[in-house]
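A single protein chain has been omitted from the complex, and every remaining protein chain is retained in its original position.
And now, chain A:
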Amino acid sequence: MEYADQEKSPEPVQEQETKTDREHERILNEIETTDTAFIGASLRAVYEGNDHRKFLERLENRIKQHDRDIERMCNFHYQGFIESITELINVRTDADKLKAQTLIINKELQESGKEVARKSEDLIQSRLQQCNVASAIEKLTVCLPVLQMYAKMCEQMKARRYYSALKTLEQLEHTYLPRVYSYRFCDIMLTNIPKIREQIKEVSMSELKDFLENVRKNSHKIGMVAMKQVEKEHNLESPCSESTKQANPNQKQSTDDESAVEADRPTARIKPTQSETVKNHINTKKSKPTKLKQESKNTNQSASPKHRPRINPFDDLSDEESPVVMDNRNPFDEDTNPFGSETVEHNSNPFLDQESSDIPETDNSQQVNGYNPFAIEPLKQEPKSLLVDTTELLKGLNYEDLSASDLVDFSPVYKCLHIFGLVGSRAVFESYYRTQRKNQARLVLQPPAVMTDNTETYAQYFYQIVGFFVVEDHVLHTAPNLISRQFIDDLWDLAISKLVAVLQADSGYRSDAALMMNVKNLIVIFADTLKAYGFSVTRLFTLLMELRDQYGEILLKRWAQKFNDVFNEDNYTPMLVESESQEQMVLSSFPYEDPNFENAIYPKKLPFSKFVPRIYNEIKQFILACLKYCEDLHLSSTEVDDMIRKSTNLLLTRTLASGLQTLVQKPSLGLTELVQIIVNTTHLENSCRHVEEFVHSITGVRVGSAHSAKLVGVSTFKDARNGTESQIYNKLNSKIDEFFELAEYDWNMKEPRGRASRYLLDLIAFLQHNFEVFTNLPSNVAQTACMSACRHISTSLMELIMDRDIKLITMAALQQFNLDVMQCELFSNSEPVPGFQDGALQMSFVELRQLLDLFLSWDWSSYLADYGSGNSKYLRVNPGTALNLLEKIKEERGHRNIFTSLSKQEREKKKLLETVVRQLRGIVNDWSLLCVPRRKLSQSKRGVAKRM
């Protein structure tokens, strides 16, 4: 076109022409550039234009131009075309080669592709699997906590930690299970949960029952420990305990060991005395009971484990617990991991189980039980493990550090309490526990059938009760609100009234002081122990005061026996002291002061026999025994003093006095013994003030202070001595009687023998020798004895001669009798016992003497004349006696006169005799009328005499 333009440009001269030229040019361009379909418009333009020829020309030009262009172009590219074709032919072969090659490669590729395809298919499969696994893990991670919880619970169940099991169960139920509920095992779990709860309840209940049984079994041990602690405290308070402590070297050894162990430890606290720890123990028990457990735990832990491996079973349990839990906590542990190979074998895999759960439901529970961890395992009861072997425990231990929880595992109670609290039946449990314990209390309070046997039964009884209340106290303080103070106080009221009743009823049968003392000590310790636990024990102390009187009675009985033994064992011989040491010994046991004794040379002779120091010491022992009862009774010194004095006075006035009385009245007792008893009682009497001193030294209460009764020993011994003295007189008299039984008079004898009768000589000798021998008899007693003997002889002689059975007495017999009386007078004159007033002893025989004088001198006139007057020679001759004797003599005379003729003298004599008899009768009759005043009587007598 550019070309065309250049062609037209030379035609500008002609305007018209150019115009048409341009028009043609434009149409040609249009034809050249547009499609043939749209060529119509161009054609129309040509048609409408003018100059078609020009146009055709132009068209022709144009065609020519194009043909030239084409030709030129073809010429220009021909060589290249040829070359290209040639080249193309060359390329064609190469292309064929390439094609073959490609085919081979393709084939090869097809081959290898197949593998790849398979691999990729595998890959896809694997991918899918992976995906599945991932989702399984995801699901499992959700389920696993549930399973873990369940496993944990199972473990806890196995480990008997039911409370935590219950907690876990709850957690499981409320937190974990809701997250996953679509699984079958969850259903099983859900159905099992209440069952497990129920079971836990049952088990803990049965554990509680075991506990109750255990507590019942062990409460006496607890009580014993508690009481021993208090007792120990008591002992440490009193200085005498040192000796008891030393008496038990084993115990001391062990405490030493302990203290050594304590000292070894660097953190050892400053060693407190045992009593302090005990005290603290008790105090803390009372004030901070919750802390107590902690404390005891601490002490146990701090104590050397070698020495006491199993002191606190409670603590032990908890100590053991933790490692076990640690071990089992890992759910992937072989035993518990459900995925573990072993468990698969054991069929405990829950997935396997799900398969097996195709088995009908009914079978499930039974069959699965053994294997299914979700099933409720029947919990085996091992009550043995619950029971702490307390006996073994006690053997190797001191009592000091033990507390109630050391002896009994309280965990069941707490467990039960919590468990029942968790399951919401706490009230049921409370009432159950309370009724059980109430019943136990009744059982405990039931006294053993035979209490009187020995202390041990009492101790057991008390231990049981103490144990019961210690346990209750412990429960009260450690298990909040399980029992109330009110409940325990009610029980205590019940217990104390029962106990007091039992002891009162029982005390009537006791007769052994030692037992009584032991019982008293037990009661005191019992009371103090329970007091420390905050119970009111005033009634017990009242009871103790009641028992005191009884104890006093028993003591009195026992001392009566002791006194009796002393009396029986004594040799009633003055004690001989052979050496200074012996003297020291005797004088230390009995206060005796005598300058003569001190200055004497060995062997020294004490005036009294062994009986004196023994009785003296028995009295002291008695006082100490009384005092012993007062110990720990919290009495004031005046009360103690009052009691001791009262008891001692009873001992002296009742026991000792009656003992002495019985002693001196023993028929087998000889004069020797009686005399010695007199000496002994004198010395005992003197020792009374020392007894008084002794009481004072004990109680510190002075005699004479407002309410102290004076001891009445002096009067006791005085009475005893009086009794003994009269016994001596009786004894002597009975000996005299024995002699008189041997007396034989021939009242018909014609001629006196000229000497006193044998029996009388023996009697006098016997008396003489005895008075000679008993130099230790107090002189007044000896005098009285001698006097009484003489009087008795005199009376006996008088009785002999006045015997109604003797009808006739010859003058010769009377003379013989006179000889005997003279022998007696001789004896009385010989001063058998020194110290008599002149003639006092002889007075005994005066009546006999006057009577005999009257008869032997036949001095009736002066007798009758002086009768009644104060200066009569025959003042003491009773007219009745005289008459009695005269009639016997008269008979003799009359009798004799039958054979001889009566001389005047004889007749007068007989007449006189008859007159005398008559007059005497008169006097006797007057005498028998007694109402006659003495003066009148004497007048009438004088009248009689005048008539003679």
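Just so we're on the same page, a contact is a pair of C-beta atoms (placed from the backbone, for glycine too) under 8 Å apart; a residue touches a chain by one contact, two chains touch by 3 or more; residues count from 1.
Here is the rule we go by: contacts and distances are computed from a predicted model.
**Student:** Looking only at the UniProt record of the hidden chain, which name from "Eukaryotic translation initiation factor 3 subunit K", "Mediator of RNA polymerase II transcription subunit 18", "phosphatidylinositol-3,5-bisphosphate 3-phosphatase" or "Ras-related protein Rab-8A" is the right one?
**Tutor:** "Ras-related protein Rab-8A"
**Student:** Would you mind spotting which of A:21, A:231, A:583 or A:673 touches the chain that isn't drawn?
**Tutor:** Touches the omitted chain: A:673.
**Student:** For the chain not shown, which residue from A:191, A:571 or A:584 touches it across the whole complex?
**Tutor:** Reading the full complex, the residue touching the unseen chain is A:571.
**Student:** Based on the whole complex, identify which of A:150, A:745, A:845 or A:867 touches the chain you can't see.
**Tutor:** Spelled out, the listed residue whose C-beta touches the missing chain is A:745.
**Student:** Based on the whole complex, identify which of A:91, A:765, A:826 or A:856 touches the chain you can't see.
**Tutor:** With A:91, A:765, A:826 or A:856 as choices, the missing chain is touched by A:765.
**Student:** For the chain that got dropped from the picture, name the residues of chain A it touches.
**Tutor:** On the side of chain A, residues 568-573, 668, 670-673, 675, 735, 738, 741-749, 753-754, 758, 762, 765-766, 769-770, 772-774, 800, 803, 805-806 touch the unshown chain.
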